[in-house]
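Note that one protein chain is taken out, while the other chains of the complex remain in position.
Labels for the chains are A, B and C, by order of writing; each one numbers its residues from 1.
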Amino acid sequence: MSGNTFGSLFSVTTFGESHGAALGCVIDGCPAGTPIDKEIIARDLARRRPGGNAPAGCVAPASTTRRESDEPEILSGVFEGKTLGTPIAIIIRNHDHHSGDYDALRDVYRPGHADWTWETKFGIRDYRGGGRSSGRETVGRVAAGAVAKSFLSQYGVVIQAWSSSIAGIAAPAPGDPSFSLAQAENNALRMPVSSGSFEEVLAKIERIRLEGDSAGGVVACVVRGVPPGLGEPVFDKLDARLAQSMLSVGAAKGVEFGAGFASADGQGSLLNDIPVPYQSNLTEISPPPPALPRGVPPVSFKTNNAGGILGGISNGMPLEFRVAFKPVPSISKKQATVDRTGSIRELIVKGRHDVCIVPRAVPVVEAMTALVLADMFLLQWKNREGN
Amino acid sequence: MSGNTFGSLFSVTTFGESHGAALGCVIDGCPAGTPIDKEIIARDLARRRPGGNAPAGCVAPASTTRRESDEPEILSGVFEGKTLGTPIAIIIRNHDHHSGDYDALRDVYRPGHADWTWETKFGIRDYRGGGRSSGRETVGRVAAGAVAKSFLSQYGVVIQAWSSSIAGIAAPAPGDPSFSLAQAENNALRMPVSSGSFEEVLAKIERIRLEGDSAGGVVACVVRGVPPGLGEPVFDKLDARLAQSMLSVGAAKGVEFGAGFASADGQGSLLNDIPVPYQSNLTEISPPPPALPRGVPPVSFKTNNAGGILGGISNGMPLEFRVAFKPVPSISKKQATVDRTGSIRELIVKGRHDVCIVPRAVPVVEAMTALVLADMFLLQWKNREGN
Amino acid sequence: MSGNTFGSLFSVTTFGESHGAALGCVIDGCPAGTPIDKEIIARDLARRRPGGNAPAGCVAPASTTRRESDEPEILSGVFEGKTLGTPIAIIIRNHDHHSGDYDALRDVYRPGHADWTWETKFGIRDYRGGGRSSGRETVGRVAAGAVAKSFLSQYGVVIQAWSSSIAGIAAPAPGDPSFSLAQAENNALRMPVSSGSFEEVLAKIERIRLEGDSAGGVVACVVRGVPPGLGEPVFDKLDARLAQSMLSVGAAKGVEFGAGFASADGQGSLLNDIPVPYQSNLTEISPPPPALPRGVPPVSFKTNNAGGILGGISNGMPLEFRVAFKPVPSISKKQATVDRTGSIRELIVKGRHDVCIVPRAVPVVEAMTALVLADMFLLQWKNREGN
Partner (left out) sequence: MSGNTFGSLFSVTTFGESHGAALGCVIDGCPAGTPIDKEIIARDLARRRPGGNAPAGCVAPASTTRRESDEPEILSGVFEGKTLGTPIAIIIRNHDHHSGDYDALRDVYRPGHADWTWETKFGIRDYRGGGRSSGRETVGRVAAGAVAKSFLSQYGVVIQAWSSSIAGIAAPAPGDPSFSLAQAENNALRMPVSSGSFEEVLAKIERIRLEGDSAGGVVACVVRGVPPGLGEPVFDKLDARLAQSMLSVGAAKGVEFGAGFASADGQGSLLNDIPVPYQSNLTEISPPPPALPRGVPPVSFKTNNAGGILGGISNGMPLEFRVAFKPVPSISKKQATVDRTGSIRELIVKGRHDVCIVPRAVPVVEAMTALVLADMFLLQWKNREGN
């Protein structure tokens, strides 16, 4: 209720400031007996780190050079490699403190940042790197998301996000011959391509960096293996909760599902996804047809304009959605702003900052998706006798 | 937790099926002493009704001809015109039952509807008009939203939504000379114009109607008078909760705040809203500068690319966001589908259906906005000693 | 969150003032397909009514003579006799308004009542019969509890409460030869006896009535057929939630489980319930041994000092607990009090009031028990794959 807990049955509470002692999360409700591998958590944390996915010998130009080991420590809830059904606390200590960099920001409000709104809300502000309004806050989300992914993987759910657009340059879309999701994790920008537009984007990012400016982009996400029936009408519909989870990520400014905003311009006869008898080969990972309530026939859909969600409930097709991220507000160009006395000031934000956080937002989008889905699995189980 | 309650402190639980005895809501947490006028509730319910806002002598072509009196009855929580601090139950009875129309749908799943997913989830389905998956479900939201608006109006909050795009034809945007929000409530499509594009849209809607097809559109919403400091980081940020609330509305497929998806293509130096000393004349309704915590200077912003939200917290600028709605899935064109035996069937959806629900979605978007904001007011109050 | 919703998955929101238009409840999360019979709801409402269970020709002396038809109307969530998985709204209209009786109380605070605390909290008070602080508020609980009982009865859960002590005179306890639970529903005081102490209690109640005074008592409750494994450590333990539910009933002043307060004086060697291999005949209704997780042996216990709960989790033995109710605060004896000007006043509470509400609290205790257990069933189901 106070904003730092997400999810109702599979829930996570995150904590931690950018330059405090540690960040972390407590996951409550993960069913007992779920296998948990610390390395899986560490791997997703590494994906979130700046420069973490750069090809050998190359520093990802979209990332800062700040490095954190981001080693997770599991404090509770796991015994002999399995969850106990008790809360799973995970902490990640902060090591790379250069709080001194931030002294200059003590009395000034950075444009595009939460500095002033945060202080307006709480009457106090941790000026060291934005405190909890920093992007580093997502560390706890990613750790929790890795646990949720471990839970979901038991049921064949596979979540994959990628950079679908960076700095105004769109990557190929699914269905395009050059689209290759397998490549997304192999390049520094997490674009689903092996070549071509990639260099163009790198060049544009580098140009923006040299200008002291920053770029935004769009993260796309596809989830395969989602059984039909997930989502809790009418306020906790699957898309409603995913939308909340995505907009809760810093710098996110919009989300759309399936045909999204484009569907507003179309007509029903073209956008309605026509049901057909169930075909297992419609999705790449081909889960077996799910156990359905008695009397309900297995169904697939000819198209997926709905993005896998009808009436707020999953329909067995892949979930598809996109999240827009604004450019990083910390730029080294000179900007006007206001200080704590209410006077106008000029500001150049120092320190190492990402030019574009979109590639690093990819594991965050996946983590939030996993947390929503794990919760929705349990919420659906509550509807059936489970013993 | 079971999906039919929204909000944590100012919360609403809605109930009711399209063709059941009644629909309604229970509002809990509305502070005692709030003036409640039943006519205000009835007025917003009328705005949601089909044909309700057609100019005299004109039947709104985007609306069905089904009429409901939609008279609200307040059962509890209000005494001598003021709230008691106890739950406010409001019911709206259903009168216009033609359940017989729906017998043909008993064993078939309508494309684009929640019929199959609902039955997959619950193992049972109210086939009479979609039951609770019907758009009529929003009646309870609108009644509750009217109460939330009454609460908010005490603090100078004014919420206004309109059709910003219908059937692919965009209305003028705020700032455009022909944009007139005052006109939106005076026309059958709730577009912010007095003439011009209006006829073009009516013609297109009529053409789509004659084809037996349907159209979608976009609802835009602006909220003035929101004090800075609303929103609960990190998961219940103001935009996160608004996004949940909007995607919880049937047919919504996307939401964006401020510069939205366009901001993904821009650069930080252009999108950062520059803070300036507080100027009361930046917004139309000019609330007095809000009471801020000690030491925090009053601030305005030169631009509003953020849509009034920074770091998930309101910044005192008008909230601005847009919601995309897909075309109505019920079309009279012949479609293929699947029936309960799993066999392919042809279907023509009979009955009177909206060609485009966008104008009717306007009060629903306002209602959900009001519910989010009322909750956020109370959540912010909890942070301060109130006695 | 605002106090009028109880339960997390099987939840109920109640509403209504003593002299408003109607009282009622919205039940959310009741699994789809649960058979609902309106008569079962009406029957429990009748059990809550004053005088409702008096033997023919006898007016229950512990009850008021005010009569209400208390006819429930189901507005939503039930279709063709079964729940839809959507919210179930039930209303009970108020008919017997004699608000005039209460005008005398408009400016005075009745001793032992919530008048002053309520006004302190909300700054406003519905003085007509206490408004929502009236015992009539329990109507919504009882209606919701009847739905919960219907759900639970599918799993063999049987809840029975009775008056175990009235006006200081204890009824025979379970195990006592004269204890007869079958008799409890057949007499006006709901004591588990066919004769004897009954007349003594009636006489004492009558004497207290003539004095213009009131009496309290204890309600005992036994639940058979509860499977082991219910309860959510560590804060939502089964006993913790039952304790909350019981103390949420007006006039309740204490609750104890199993050996209760007496266990504080005993020693571990005598109070530990010794586990033994499962014996189906330990409880009257003998449910089949429950499905247990793999590797967990079925177990019974030689004694039940724990009241069926170990570590906050049900152990398969009958739940046993007792709730203490203070005497009715409305008495016709003259009392001193304070009025709204802060001055001392003398007060004689007029109108018809129960001398002792303990027999009428019996169905309320059962209802709250049913609501807790239904919620705990669903919360336990969430732990297991349900498809």
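Here, a contact is a pair of C-beta atoms (placed from the backbone, for glycine too) under 8 Å apart; a residue touches a chain by one contact, two chains touch by 3 or more.
As the structure is a computational prediction, the values presented were derived from the model and not from experiment.
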Residue of C:Ile92, C:Met246 or C:Leu319 in touch with the missing chain, whole complex considered: C:Met246
Those residues of chain B which, in the complete complex, touch the missing chain: 1, 8-9, 29, 31-32, 85-86, 155, 227, 233, 290-291, 378-387
Touching residues (missing chain, whole complex) on chain A: 1-5, 8-11, 13-17, 20-24, 26, 28-29, 32-33, 73-77, 79, 82, 84-89, 91, 121-126, 131-132
Residues of chain C in contact with the chain not shown: 1-6, 8-9, 14, 109, 111-114, 116-124, 132-133, 137, 165, 167-168, 208, 211-218, 228-237, 239-248, 250, 252-261, 263-269, 271-278, 292-299, 305-307, 310-315, 324-331, 333, 335-344, 379-380, 383
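As a working rule, only the chains that are shown with their structure count from here on.
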CA centroid of chain B to CA centroid of chain C, Å: 40
Rounded Å distance, chain A centre to chain B centre (Cα mean): 26
For chain B, residues contacting two or more additional chains: 1-5, 8-9, 14, 121-124, 132
